[in-house]
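Shown here: the complex without one of its protein chains, the others still in place.
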Amino acid sequence: MSRIGVFVCHCGENISRTVDVERVAGEAAQLPGVAYSCDYKYMCSDPGQNLLKKALAEHNLDGVLVAACSPRMHEKTFRKAAQSAGLNPYLCDMGNIREHCSWVHEDREAATAKASDIVKLMVERVKRGKALAPITVPVTKRALVIGGGIAGIQAALDIADAGKEVILVEREPSIGGHMAQLSETFPTLDCSQCIMTPKMVDVANHPNITLYTYAEIEKVDGYIGNFQVTIRRKARSVVEDKCTGCGVCTSKCPKKKIPNEFDQNLGMRSAIYVPFPQAVPNTPVIDRENCTMFQSGKCGVCAKVCGPQAIDYEQQDTLVVEAVGAVVVATGFKLYSIDRKPEESPIKGYGEFGYGLIPDVIDGLTFERLASASGPTGGKILRPSDGKEPRQVVFIQCVGSRAREKGISYCSKICCMYTAKHTMLYRHKVHDGQAYVFYMDARTPGKGYDEFWRRAVEVEDAVYIRGMVSRLYQRDGKIVVMGSDTLVGVQVEIEADLVVLATAVQAQDGADLLAQKLGISYDKYNFYSEAHAKLKPVECATAGIYLAGACQGPKDIPDTVSQASAAAAKVITLFSKDQLERDPVVAKVNEKYCVGCLQCKKVCPYGAVEEKEIRDRQGNLVKVVANVNAGVCGGCGTCQATCPSKSVELDGYTDEQIMAMIEAL
Amino acid sequence: MKNKLMHLSNETINLDFVNKVEKLSGSSVRRCMQCGKCSAGCPMATFMEHPPNRIVRLLQLGQGKRILAGRSIWYCASCETCTTRCPNTVNLAAIMDALRKLSWDADGPSKESYVQLANRLFIENIRTYGRQYEMRLGAVFNLRSGRLLKDFLLGPKLISRGKLKVFHQKNRNLDEIEAIFSRIEEMRKKGEAL
Amino acid sequence: MTPKKLKNYSYYPGCSLHASGREYDISTRALFKALNIGLKEVPDWFCCGATPAHNVDELLSLSLCAKNLVLAEEVEGDLAVACAACFSRLKTTQHHLKVDDEKRAQVEKAIAGPATIAKPVKHILEILVRDLGLAKLEESVKKPLFGLKVACYYGCLLTRPPEVPELDDCEDPSIMEDLLRALGAEPVSWSHRMECCGANFTLSRPDVVLHLSDAILRSAQAAGADCVMVACPLCHGNLDIRQEAIENRSQEKYDLPIFYITQLAALAMGVDDDKLGFDSVIVDPRPMLMDKELI
């Protein structure tokens, strides 16, 4: 016979106002198996907890039910108290007579009856509870960082500086990401390359960082502390160990007129190329689609001129498997492209801005390349169509953003600031040029941000026009901008030489596919979801995976770096333990009854169920049964509900417990 | 004019005008963020086609012509509420003064003839008599504005209470007054003052 | 032998105080006499230019005021000003000439001589509440204005813009109320203490004045005031002379006497009501004062 203790809480008056707590305690005492019951003003208070501990010892209780608030509130509190008095914490449960009873019912009689029922049900559950021990899993103290932009670089450096190994995987031939493309950065206007390249070099030289560029994540298995990651290293056609980065191949390559993606297709590159001079690693890659050798088999110039013989036309993709304990996802963003009619984009077209058919209508990132000292124009602002210096430049904000029906509903966050920066850069380079900005709101929260914007208006003479642009069209070598100034209430027309669109920040292409590989969730715009918008902004709901930078939502550099360091701190915290403890609510297979149908394996969302062969002493196969990996099991219990022979059971929610509760109805 | 399409270019943005306004008023127009607080508190805003904030907005866009084409600036009562409350210390009252001055100099495409007439008579009186001569001010105003019967009944009441003096006040400094007026005119002619 | 004065002030009355606002001048002189404070008018002062001048010609406005300040140097003592508009113009001129060297140079050229701006320009309120002090004022009261509920109307120019008059807080002044309490009266709390009355539109656009002044009288009446106290002859004109027209326009009966600060102060000092120019105003305050047994 069990010896259960029932403790009914008044919660001040929160419960006792509508529930007759004394009666509930009195009725509980009559329940079979209840050895002790009482009521108390505040069970969660120190004296309340002491009361519980004392009763445990004095009455030799083997189970505890606290009828009080929601277990989501205080289950931990009471389990801890029970544990300190020597009871297994999983033998302590709570009956929710506040949120589910006293607060939602007015009728005292009915509420009291319901509270008694709740106690009766829960007592049945406690009676059949099992003592459980927390599960421990080992931690592999290596981290995987996906994405080599500023977010990935920062996270990798922070983790590596803490003495942990890091695998950094980057899809492009060089790390650096978008930040490497920028000219100068707000709000201080320091040159992006100048602050970025030292960090890139640090990554390359760090003894704790293994860098895989031109590589992608193929597969992710395992769970927190124990991931196995398969990485596809795309064939570079250049052997990294042999290449010295001398650059002869790129200069001798006969095919030189390929638009350079890094320069937003404004500049040209060869078929064998490094995307930009400061690239890390400084190892070229052959663009096979544009290489004559790969297309027609006739050329081979690069191989001939390469002194160290690093060119390998036969190179194949290779797969590398790495074991890591934590993953930082830092895959960044892309800008909504204005180049073509969008097909599978949530943005339903901006044909009024020309669909990319007007050469002097460019996006913000292209303007960055124009303004960059290392860009295709050497830092001169020249319009793409005729290479002339534009006298009047119109900037249009919120292209795609904040357009719930036609584009995306969110604010892209960085455009107000970078547009203000663009007007300044333009004014610094073209002193008598005039910048106009069409905007809906100037959103500049951030340290020194509003001051920066006002400087653009008040000192650098940018004319800000509150209103949007209806249409752009070409006339006599100019772009006619049809806009409005809602502050005055008039239509505005400007003949611009160059138009720069602040297009929406979107999730990277393939962000959803990567999320599926990682088992993390994402929103309808494919931005990755954090576990809690406020209190867990870096963690994914999937344990052991963390987010950094714009892959989680539009972010500027300071925010990105902060989040990257936060993700790194989370990883380092995880790595500070040798073993991870986790809730023991997991499924267990009763091998005696299991017939090995493996229905459970099919339904398990975690892939926690494996086949297990049972052999006799001679090694003959007796039968195949299911086996649950406790480290992977999430504890949902779907297997148990599915199992036809009822031979898998979820600790804490056994059929016996639930049936007993139903019987007690 | 008010709703006419606005072409913006280096040619149509009259920064010269804006600079004059900024110089005369000693206040920046660019500092304005268009929060609208000036218009919110303006006792005269309901009488204006361009409320105060829009006047500043038009200045920011170098559209002095549009401002002077309307009469809004002549409805400003110089109560200084806008200036007092502006979160960015745009001295709108001074900007209004400057705009009226520029309109006055251009011999007023801004047509609030009654207000202008009253101002003109007031200043004329100072030049002639050194002090205000309310009887003449009222009488000439009514005569010139063609509103002969305006405040017709008030006159006798005021005269009987000694509030309206039939004769002007005496002043021995009349030459000095005239000298000040003509020196200012001289300075302007020479371009020494705006 | 005349008794020695407590203090001596030079005095700039301004045009209105010699004409439509004569009772302000009369009562100011009576009050100062009663308080044994010397008041000597600046000889041959001329118009400050008021709003019309600065509205269209700031340089003229500054020059006129600067010249007046030079003239004031001839008389001993801080410059006392009663009219809020003159006070504002003179203070503004001092302010501009102090902070703007270019304007100062232009003004000095216009008046053909150095602009002297050192002499403190003081509004009557300032002299009563600060120079004399509330304690001394309270001592001197002979006939306290018990039971008189007064709406203190500051208008625009007494406190605005904040850096110029330096008289009181520009959004929540209390100097008038402090004065009235010292006189034994009861200032009411009301909403339109600092709203514009329409000012000099009285000549060009009386309709505007009626619209704005109506709101002021309405608010004062709603707050339970027996009368309104003002510091500016233009405000007085708009609220007093045009009160009948306002009443006709809004079909409301206000019948609110409009007092100058000095009229009420002098009354409390025991000056005979015959000597305060009550016969000059349109809304006769005497029935109300008699009703309250104050005269």
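The first chain written gets the first letter, and so on, giving A, B and C; residue counts start at 1 in each chain.
One rule holds in what follows: a residue touches a chain if its C-beta (ideal position, glycine included) is under 8 Å from a C-beta of that chain, and two chains touch if they have at least 3 such contacts.
Here is the rule we use: contacts and distances are computed from a predicted model.
Q: Refer to UniProt and select, among "Sarcosine oxidase subunit delta family protein", "Propanediol/glycerol family dehydratase medium subunit", "Hydrogenase iron-sulfur subunit" or "NADH-quinone oxidoreductase subunit N", the name of the complex member that is left out.
A: "Hydrogenase iron-sulfur subunit"
Q: Determine which of the presented chains are touched by the chain that is not presented, and list them.
A: A
Q: Would you indicate which residue among A:E99, A:D461 or A:D559 is in contact with the undisplayed chain?
A: Here the residue in touch with the unshown chain is A:E99.
Q: Tell me which residue among A:G245, A:G356 or A:G519 touches the hidden chain in the full complex.
A: Spelled out, the listed residue whose C-beta touches the missing chain is A:G519.
Q: List the chain A residues touching the unshown chain?
A: 70-72, 96, 98-101, 103-107, 110-111, 113-114, 117-118, 121, 519, 541, 585, 603, 605-606, 634-638, 640-642, 650, 652-653, 655, 658-659, 661-663, 665
Everything that follows uses one rule, which is that only the chains that are shown with their structure count from here on.
Q: So that we know how the chains sit together, what is the shape of their touch graph: line, ring, star, complete or other?
A: line
Q: Per the centroid of Cα atoms for each chain, what is the distance between chain A and chain C, given in Å?
A: The answer is 69 Å.
Q: Between chain B and chain C, tell me the centre distance in angstrom, where each centre is the average of that chain's C-alpha atoms.
A: 23
Q: Could you please state the distance in Å, as a whole number, between where the Cα atoms of chain A are centred and where those of chain B are centred?
A: 61
Q: Within the complex, which stretch of chain C touches chain B?
A: Going through chain C, the ones touching chain B are 15-16, 18-22, 43-44, 46-47, 49-60, 63-64, 67, 71, 100, 106, 109-112, 156-157, 160-162, 170-171, 194-196, 198-201, 203-206, 208, 212, 241, 279-282.
Q: Given the complex with chain B, which residues does chain A contribute to the contact?
A: 391-392, 432, 434, 436, 454, 457-458, 461, 463, 465-466, 485, 487-495
Q: Which positions of chain B touch chain A when the two form their complex?
A: Residues of chain B touching chain A: 2-10, 13, 28, 30-31, 33-34, 53-54, 57-58, 60-61, 63.
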